[in-house]
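Only one protein chain is missing; all other protein chains are in place.
Naming follows writing order (A, B and C), and every chain is counted from residue 1.
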Amino acid sequence: MAGIFIYSEDTNVAQQMLTMGRELADKMQQRLCAVTIFEQDAQDLVDAGADKVFVLKGDSAWPESYAPAVADLAAKEEPIAIFIGATLRGKDLAAKVAARLKSGLVTDAFAVRLENGDIETDRVMYGGLAVCTEILQGTSVVTIPPRTFDMPAKVSGRAGEIVKLDVTVDSTMAVGNVCPIVRQGADIATAEKLVCVGRGLGKQEDMQLAKDLAAALGAEIGCTRSIAEDYHWLPNETYIGLSGQKVKPVLYLSMGVSGQVQHVAGIRDSKIIVAIDSNENAPIFAAADYGIVGDLYQIVPLLTEAIRNK
Amino acid sequence: MTVKKQGAEELLGVNKFSVDEEEPHIVIDKSICAKCKDKPCLVICPAVLYTLKDGEINFDYAGCLECGTCRVMCTNKGIVKWTYPRGTFGVAFRYG
Amino acid sequence: MGEEEKFDAIIIGAGPAGTACAYVLAKEGKNVLLIERGVSAGSKNVTGGRLYTYALELVEPGLHSEAPLERKVIREQIMMLGKKSAVTIDYLDYTFKEEVPQSYSVLRAPFDEWFAGKAEEQGAMVASGILVDDLLFEGNKVIGVKAGEDEMYADVVIAADGINSFMAQKAGLRSDLTGHMVGVGVKEVIELPAEIIQDRFNVASDEGTARMIIGCTEGIQGGGFLYTNKDSVSLGIVFSPENAAKQGKSIHEIYQDFKMHPAIYPLIRDGNTVEYGAHLVPESGWRGVPQKLYRDGFIVTGDAAGFCINTGTILRGIDLAIVSGVAAARAVIEAKDGSTVGTSYMRELEQLGLIPTMKLFAGWPDIVAIPRMAETYPHLANDALRFMFTVDGTVPEKMPKAMRAIVKKHVSMGQLIADGWKGVTSI
Partner (left out) sequence: MPNIIACYKWVLDEQDIKINPGNLALDTSRAKCKISEYDRNAIEEAVLQVDKCGAVVASLTFGTSVAKQSLKDALSRGPEKAYWVNDTAAQTADGFVTANVLAAALRKIGDYDLVLCGEGSADTYGQQVGPRVATLLGIPVITFVTEMKIEGNKVIATRKIGDCTETVTADFPVLVTVLPEINKPRIPSLKQVLGAAKKPVTEWKAADLGLATDELSPKNKVKSIKGFVMNRKNVIYKEGSPTEKVASLAATLAKEGVL
């Protein structure tokens, strides 16, 4: 059993995982290896902390088709654990790799630590209600959501071995017509500051209140599931929650959000949570750092004003 | 949360609901309600779903306990539709 | 499932009445369909919280021993609340738990689901999560039901769809309810460890308390109830909505204040509210029962028929519902076809004692409806007893003079005589 492996088709996610990987590898005196399917990313991964980078060269641009290659490499190298970026493509590949290796797979681990010699992971269960802690046994696959760890400090020109391997890809499917989703607002998952709208907002025209506050704060606008999926006041990409976006802003400010457990599961990594709601007993206040109990139609305009001329 | 005076919304939060997003089972006509003098619904709804917001009756069917008191007491027929929610929707009591 | 396939009976509502009827019919080999709108039987029902066991024995002797019931009620209590005081009469009767215990406290979700399961075991088809929208007629005979686009046919359709009974209304046997015919019950189920319940109510692990409470409705006609379950307490108040609407305070608010009353709060302190429920209750007794409970191919049972008795001390609903379900089943079994089912149903209701009992208590709603019953007399009782137990060093007044003064403080002699007369004539 040797080495800690890291893979993601998204090099940023891969580098973020190297931050955790480096720490883990050092504690376990193991080599930190990264796997990539893009040769041009190899040196970046070394600079970000990887001791060895395997570049899988196959004639396909479709990341999911590299599952057999990743699995074969892991079977040969027998790493202690394989951390894969939990993008949707990453989860698809991770499940295939775990099946081939007949190994366990922990999905969306938000914490990884060493506990008396074993690697332990924490993940969410029952729609955000509970946290499940597992101890990895044998070579195990773990997927890590983007931005769980910060980008590492890179040392340009860091020494590290880069190995290129020619691999066969799984080409049983024709993949075509790849077109980017035209995103209307900015990507709220990476927004620094967020204003979130909930059912406490009476009608769509009142969205202007949120827009003014967001403009004053320099924040993006997100919402709860029903605002997007049932009322269609905002696109589906902007609803925050377990089955929606998971956000990690410095400031999350909610107006008229009651705070169901599935929504709170999407905001729990925010640095500061502020809630404005008329119901003093709304669950959101239990999840908030700061809050105001009051009518958002009075509070929000005043807050916008206060921020504008602070 | 140990026993204390609790708002209706917090109490309803303890129950289990499956909200029918497509078809509200109770619908009111605010123009009729505006002419209603005594507005009994404000007092007799156990879930306090009828509230007065700047002079206008405001109603949200999502927390309904399906008792029917509002229908019985709404003599001015501001409630233009009162049916049970569609099958499998609405409140699901765990104790009862 | 062709259209032509017909059931012997389609029962609407898997509450006590509907399920009892389905059980008895299925046991006789009848082809029965029981339709429930909730995701599972019991998920739409709320009750104060007591079942008189004789009714279950009527369905199947011994059934009560395996039913998920809560506690055998051996303490019957009446409580009259003052501002910061209470008078409580406690009748303890151990004979109530011998052989077949007289009554159990009950929670409807587990009980109804178990009971519907038993009916299914006997061969009844149970379809839950289905709302019946309408009845199907042929001439003036009811021949089936409509749920969404589906139409199902039966010799007899049995309405057991509860107090709001849209089916009895669609059959033209009843108009919609009015404010003075019903009470609206507001209830919390408050979780407490069993040992604490047993300590606070002085009962053993399988024993329970039932308490009727007056003076808790801030003058609104109505009363409260408390039932001890295995590891929770059912605490609630039934208000007259007609009466409540005439004053400004919401019944939710009144109930929350009642929870914090100095004589109530200690019983539920450190408990955890796990459910908040509400339900309408028939309050006008026999006078509220529709003139005709049947038409060709159609019978009305349970709360839909208004079979409920409230004497202030005795609250009977579930047992009467079960008895009416059994009566309906027997009528279907005896009858040759849909047209004679109604008359045999009425005969069964007479024979099983339901109608005689309802008639016996016909006048009681007038007593419960005496305005002063809600607050004046409870407060009067508290004042009277405070006088009898007060020792503060002063020379007390002579008993009769003091008592007359207390009575006069609350009620005029004329009112007292009028209420007394109404009470005597109604029993």
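Definition applied: contacts are C-beta pairs under 8 Å (C-beta built on N, C-alpha and C of every residue); 3 or more make two chains touch, one makes a residue touch a chain.
All figures in this text were calculated on a predicted structure; none of them were measured in a lab.
Participant: Based on the whole assembly, the unshown chain contacts which displayed chains?
Facilitator: Counting the whole assembly, the omitted chain is in touch with A, B, C.
Participant: Have a look at A:6, A:42, A:74 or A:124 and name the one touching the chain we're not showing.
Facilitator: Checking each option in A:6, A:42, A:74 or A:124, the one touching the absent chain turns out to be A:124.
Participant: Which residue from A:31, A:154, A:199 or A:268 sits in contact with the chain not drawn here?
Facilitator: A:268
Participant: Take the complete complex as the reference. Which residues in chain A touch the chain that isn't displayed?
Facilitator: Per the touch rule, chain A residues meeting the hidden chain are 64, 67, 87-89, 91-92, 94-96, 98-100, 102-108, 120, 124-138, 140, 170, 172-181, 183, 193, 217, 236, 242-243, 250-251, 261, 264, 268, 271-274, 280, 285-295, 298-299, 302-303, 306-307, 310.
Participant: For chain B, which residues lie in contact with the unshown chain of the complex?
Facilitator: The list for chain B reads 16, 86-88, 94.
Participant: Could you pull out which residues of chain C are in touch with the chain that's been left out?
Facilitator: Its contact residues with the unshown chain are 1, 33, 35, 40, 125, 127-130, 147-150, 152, 274.
By our rule, only the chains that are shown with their structure count from here on.
Participant: Counting only Cα atoms for the centres, state how far chain A is from chain C in Å.
Facilitator: 53
Participant: Between chain A and chain B, what is the gap in Å from one C-alpha centre to the other?
Facilitator: The separation of the two C-alpha centroids amounts to 40 Å.
Participant: List the centre-to-centre spacing of chain B and chain C in whole Å, with centres computed as mean CA coordinates.
Facilitator: Chain centroid spacing, chain B to chain C, equals 22 Å.
Participant: List, in ascending order, every residue of chain A touching at least 2 other chains.
Facilitator: If we look for residues of chain A contacting two or more partner chains, we find none.
Participant: Give me the residue numbers in chain B that touch at least two other chains, ranges are fine.
Facilitator: 6 - these are the residues of chain B that touch more than one other chain.
Participant: Applying the document's contact rule, which stretches of chain B touch chain A when the two form their complex?
Facilitator: 6-7, 9-10, 13, 21
Participant: Which stretch or stretches of chain A touch chain B in the complex?
Facilitator: Residues of chain A touching chain B: 226, 230, 279-283.
Participant: What does chain C use to touch chain B in their complex?
Facilitator: Interface residues on the chain C side: 37-40, 42-47, 107-109, 112, 129-131, 147, 163-164, 166, 176-179, 182, 184-186, 188-190, 232, 234, 239, 241-242, 244-245, 247-252, 255-257, 259-260, 265, 268-280.
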